[in-house]
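The complex is shown incomplete by one protein chain, all other protein chains being positioned as in the whole.
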Amino acid sequence: MLEVQNLSMRFGGLLAVDQVSLDVNEHEIVAIIGPNGAGKTTVFNCMSGFYKPTGGKILFQGKEIQGTPDYKISRLGLVRTFQHVRLFSRMTVVENLLVAQHRHLNTNLLSGILNTPNYREKEQKSLDRAAYWLDRVGLTDMANREAGNLAYGQQRRLEIARCMVTEPRLLMLDEPAAGLNPAETKDLNRLIISLKEDYNVSVVLIEHDMSLVMDISDRINVINQGRPLASGTPDEIRRNDDVIKAYLGEA
Amino acid sequence: MSEASLYFIQQLVNGLTIGSTYALIAIGYTMVYGIIGMINFAHGEIYMIGAYTALIAITGLATLGVSWLPLILIVALVCAVIVSSAMGWAVERAAYRPVRGRHRLIPLISAIGMSIFLQNYVHLAQGSRNIGFPLMIQGGFDFGGDDTFRGSISYMQMTIFVTTLICMTALSLFISRSRIGRACRAVSQDLGMANLLGIDTNRIIAATFVIGAALAAVAGLLLGMYYGSIDPLFGFIAGLKAFTAAVLGGIGSIPGAMLGGLILGVSESMTSGYISGAYKDVVSFGLLILILLFKPTGLLGKPEVEKI
């Protein structure tokens, strides 16, 4: 469903991403790994429309989307999380989830001000969806807390829930396990797999935690210094000499 | 030379005069912005306080019977620089340092509050009416023309050029050679890193406020003498103009501030000369809006890369 072809991104004289290609099929979890500074997040930023790539194509469900503004891309069903959690920290947990459903709601001001039955019904629907996902990530008790006051692991889960209420087709997770303890990482593992199995969402993730990547990924792409290094199933990657060298070289 | 071209040259000279003082004030905005990324709204007031202090010193010396012009000017300059610098330091300390690093609206509102406070501080102390500033440097020389129109450069204008030039040179040397100057550049590159490397960033930030304030005080004395009158509100508009100049040249860039000041001064005097003096502010604010819309990095500014 997603196809990245020969993506390049240049900042001034620096070629941060050079001819990277990858693809994601329906019902699949794909990981992007690579040493620090390899250009993984830049690839993400191009895919989510935050950067306009300087070369290459990005196809989502057969449509070219490179250079489309970010808010339009997410409306197509391509939603992301951030390396450093980005919540609306002075808003409550529920409000965070309601904001994400803005485009599902009738935005007609007048019907909202007059509180018409139609408006109320839609508002109730998004409240229900928020309640469902809060329950799913175990944050129901926190519903009316300010998001900024949650523990770090909870913030991570809230961010994923916030993506899920938009009912995406493809979810992009930027280092979802960063800063989590082993138990939390395990929970996250189960959550990501369930997103694929129960909600039919494809997942692309950037991750450093190898155990997580090897456990849940269907396929893995390795990037080094902006260039694609290898791609394949976890087993293939584990045995790939180039990959081993790149990682050992870094260490 | 024809009268039309003489008139043009005259406007150009007038514009460059005003523009170079804008540049002096703009340095304060651009340095502070370059280091901590905030607009020091109260900077115009610091310039105004410099002008008032200079006037008080000049009047005081006259009362004492001092009449040797260079002495008067130097004493006035020194007093203005001292009081404005102290003010710049105090403002940073009281209103900006405690809110540094908070949500970006908070330092800005604090700065606006400070600006209102200082305006009214001088208003209450010295009255709201404008006060005449003695025109101490008079005369000039003509560079052409006939009886109906004479192009001339006054000695006051020349004083402004020369003083500005000296200040700018001194500043450039200071930034590039001195220890504090180097630290300033380091801090504006990366505040956190400079901190880790053992630079006392608080002191450096305070130093930029003081330097900016000192230059603004010089501008205050010069413009006070040039216009011949001051009032507590005159810092506000001049501050806005200087900020426009800083943005025009590329905020954060010191050469940019100089260039921006000169361009702004010339475009203002051209508007006054060829359209109407009433609209010169409209032109400078219009210019500000256009630049921010189409080239927010200004003429010499570096583009900012947004990071996630």
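Order as written gives the chain letters A and B; numbering starts at 1 within each chain.
Everything that follows uses one rule, which is that a residue touches a chain if its C-beta (ideal position, glycine included) is under 8 Å from a C-beta of that chain, and two chains touch if they have at least 3 such contacts.
Note that in this section contacts and distances are computed from a predicted model.
Asks: Quick one: find the hidden chain's UniProt protein name among "Cation:proton antiporter subunit C", "glycine dehydrogenase (aminomethyl-transferring)", "Bax inhibitor-1/YccA family protein" or "High-affinity branched-chain amino acid ABC transporter permease LivM".
Replies: From the listed options "Cation:proton antiporter subunit C", "glycine dehydrogenase (aminomethyl-transferring)", "Bax inhibitor-1/YccA family protein" or "High-affinity branched-chain amino acid ABC transporter permease LivM", the omitted chain resolves to "High-affinity branched-chain amino acid ABC transporter permease LivM".
Asks: For the full complex, which residue in A:Ile32, A:Ile58 or A:Val94 touches the chain that was left out?
Replies: A:Val94
Asks: Touch as defined at the start, partner being the missing chain; which of A:Val17, A:Val30, A:Ile65 or A:Ala130 qualifies?
Replies: A:Ala130
Asks: Using the touch rule from the top, list residues of chain B that touch the missing partner.
Replies: 38-39, 49, 52-53, 55-57, 59-60, 63, 79, 82-83, 86-87, 89-90, 93-95, 98-99, 102-110, 112-127, 129, 131-132, 134, 236, 240, 243-244, 247, 276, 278-279, 281-282, 285-286, 288-289, 292-293, 296, 306, 308
Asks: Hey, which chain A residues sit against the chain that's not shown?
Replies: Residue positions of chain A that touch the missing chain: 48, 50, 69-72, 74-75, 79-80, 82, 86-92, 94-95, 98-103, 105, 107, 109, 112-113, 115, 127-128, 130-132, 134-135, 140, 143-144, 146, 162-163, 166.
Note that in this section only the chains that are shown with their structure count from here on.
Asks: Roughly how far is chain A from chain B, centre to centre by C-alpha average, rounded to an integer in Å?
Replies: 48
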